[in-house]
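Apart from one protein chain that is not included, each protein chain of the complex appears where it belongs.
And then chain A:
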């Protein structure tokens, strides 16, 4: 299993995720977005380095439409993002 830094350095695009094997990849995008923010929140609250969270960011950036990401980022900024982070 490659170390996180190596996985990110050789990143091409979001790999196959067995949790989302079918045509509908909506949840794949959303889940990685959530996981990135949750990872950031969890690691920074413990004072640890948030570099491992970069994987989730690369994946959601690959999968999610830019418009969706912009909308969610704005919601997080305004405090009305519907997901649980």
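Here, a contact is a pair of C-beta atoms (placed from the backbone, for glycine too) under 8 Å apart; a residue touches a chain by one contact, two chains touch by 3 or more; residues count from 1.
Heads up, the rule we're going with is that contacts and distances are computed from a predicted model.
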Checklist line | The complex's invisible chain, by UniProt name, from "Copper transport protein", "Exosome component 7", "Cytochrome c oxidase subunit 2" or "DENN domain containing 10" | finding: "Cytochrome c oxidase subunit 2"
Check: Please identify, in ascending order, the residues of chain A that touch the omitted chain?
Finding: 11-16, 21, 23-26, 28-29, 58, 61-67
